[in-house]
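Let me begin by handing over the structure; questions about it come next.
With one protein chain removed, the remaining protein chains of the complex are shown where they sit.
Here the chain labels run A and B in written order, and each chain numbers its own residues starting at 1.
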Amino acid sequence: MPDDAIQVDAIQKLYGTMKAVDDVSFSVAPGEFVSLLGPSGCGKTTSLRMIAGFIEPSGGSIRVHGRDVTHLPPEKRDVGFVFQNYALWPHMTVAENVAFGLKLRRKSRREIAAKIEESLSVTGLSGYEDRLPKQLSGGQQQRVALARALALEPELLLMDEPLSNLDRALRVTMRRELKELQARMKMTTLYVTHDQEEALSMSNRVVIMNGGRVEQIARPYELYETPASSFVADFVGITNFFEGTLMRCAEDWDEVRLASGQVLHARAGAGQGGQPGDAVRALIRPERVTLLSGPEEGANILRGQVMLAEYFGAVLRYSVRLDSGETLRLEVHNFDAILENGTPVHVRVPPEHLRVLPLDGRA
Amino acid sequence: MLRRVLPPLLPALLALLIFVALPMLWVVRTSFNELVDGAYMVEALSLDNYTRFLGNPWYLVNTLWFSVRIALLATAISVICAYPVALYIAGTRGLLRNVLMSLVMAPLLIGLVTLVYGWIVIFRGGGLLNSLMIALHVYDEPVRYMWNIKGVVILLVYIGAPYIVLSLLDSIEKISPYLVEAARNVGASRWTAFWKIVFPLTMPGLYAGLVIVFSLNFAAFAVPLMVGDSKTQMIGLVIYREALLNNDLPFASALSVIMVAANTLILLGMGALFGRLILNKLEVKQ
Partner (left out) sequence: MMRFDFGALALRGFTALMMLFLIFPIGVTLLVSLNPREFVLPPTGITFEWFRAAWTSETFLRGMSVSLVLGVCASLIANALALPAAMALVRCDFRGKAAVNLLLMSPMLIPTTIFSLALYIYFVRLGYGSGLLPLLVGHVIHVMPYALRIQTASLHRFDPSFEEAARNVGAGRLRTLVSITLPVMRTGLVSSFALCFILSWNDFPISVFLAPPGWTPLPVELFSYIKFQYDAVAAALASSLIVLSAVAMVLIDRFAGLRRVMRS
């Protein structure tokens, strides 16, 4: 869309013959919070740094509010950047760090002072103006980095794993604060992370990357519930995978036969236009599998034995060895007892939650 | 890539080209020129300057061979002095280590003339050492320590030993203490552990130090100039004298070429010897 805040079109980055970023396209609407999520080395940082102008793309184009910035030097782009290691200038105080960009913009002294005060107060740093970066804790440094970027009121804020250097408790707090601040200021944000919890909880939309390519772009809920590929299903949350063959595609239901011979029903259309005989993967989330209290008859009811019970407090996860040979993980939230290993159980795989994906070349 | 890399490198590289490479080439060229009375020199292509040195037994014995001997002697003494010091320093930490390291490096940073002054005060005929020795009746006549071979060797060792300590330390610190502990653990005595484990592993550092110090010693001219006498005709000193006092630039140039060639040959020989004797053994052992 022409009124998107960022439009990334088929950007590429080659290092020698290695494609660090390969044909990546996505856009971010004004005020939207979009995450780039993927395993380490998948090209998130490289993509973000191309948008900021630190790396020259090998191909493709980048537009910010319709303006082509692909070949502009970083100082000519109105894009804020929060670095993973904060990159606070060690020889400048907090206030000087924030003021540096403002001075370059030839703002008046009054304006600069006001802006420093404002951006430090929204990030909760009032009173720290004269500290040097090394006199601050990790969390405070993170806030300064944010304040420094926000003070310039950029059209767009880029953040590269800004919370990854904090300990876990602080990370969760900062995640909430950051999201609140972003929503309040309606700051268009592109956020890089390898932490799926962060991406799912903060984003309006998530771009999932793998091996330099985009796997899926979707809202967090869709991503989790309807992953477009096995990679996405595996990377986001925990999933049971079963390889098998698509047996039947019909009005009422589809059928998959697993390698063991066990047949599972899925809702009609789950096969996504595949033909009977196609090799497929059947996916089911552990929390969607129901543990039955006793033997029942019907489709998708499987028998097995508890192999392992993992207790996480609110959640209990069983690994069940099915009689047909597969291992199935399932999660229970309301439970009164923990079943012993070896206990025979019956489980049901609800057809409406069974996803069937073509067995593509990708992992 | 070249367009990005070349501009920042260019000033330094140009400086080296204009003020190192070209002058060095020019030395080689000058060595074939001739000195004519009344003129600085005239362009020629003659080997006279080389034959004048290489064909003269006096020069060969008293300058070339003498320089080799003094350089080897001073290097050997430097190694003997430096090895235990490096071993000891490697085992120290904190303030003691800082003090020791500062003392080791002081001769490298304090100017030669300054240091020479101190040595002269100590060693000259009526100097501190002689006064002390005579007062203690160790000997009656002052002994000559300066302005002869002794003085030259003492000063070369004084400047050379620190380099060897530094390069030995590089090697020693790379040796994992577990190696020694493992050797002790399987029953090696401390001496055996040193001799079989530590010593062979310090050979690369020792060799690096030897190369530097031998080259420095072989080319030395300031030291023999300051504390030598008419017998300490080291080749560097002869170059200095021919160039600055006799204005015989062609001869000085030829001597420079000979000096570099001789130094290279000796280092090659040393490398081969070292490789055969010690480094190979090291490989087999590992």
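To be clear about the criterion, contacts are C-beta pairs under 8 Å (C-beta built on N, C-alpha and C of every residue); 3 or more make two chains touch, one makes a residue touch a chain.
Every value quoted in this text rests on a predicted model; they were computed, and no experiment measured them.
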Omitted chain touches shown chains A, B
Out of B:A44, B:L115, B:I175 or B:I266, which residue would touch the omitted chain in the full complex?
B:L115
I'm checking contacts with the chain that's been left out. Which of B:A44, B:V180, B:V198 or B:I212 qualifies?
B:I212
Checked against the full complex, the residue among A:A10, A:L104 or A:V315 that touches the missing chain is A:L104
Full-complex contact with the absent chain, from A:A5, A:V94 or A:L152:
A:L152
By the contact definition given up top, give the residues of chain A that touch the hidden chain.
49, 52-54, 73-75, 79-81, 83, 85, 87-91, 100-101, 104-105, 148-149, 152
Residues in chain B touching the chain absent from view:
1-2, 4-5, 7-9, 11-13, 15-16, 19-20, 22-24, 26-27, 30, 40, 81-82, 84-85, 87-89, 100-122, 124, 128, 158, 161-163, 166-167, 169-170, 190-191, 212, 215-216, 218-222, 226, 236, 239-240, 243-244, 249, 252-253, 256, 259-260, 263
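Criterion: only the chains that are shown with their structure count from here on.
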At what distance in angstrom does the C-alpha mean of chain B lie from that of chain A?
63
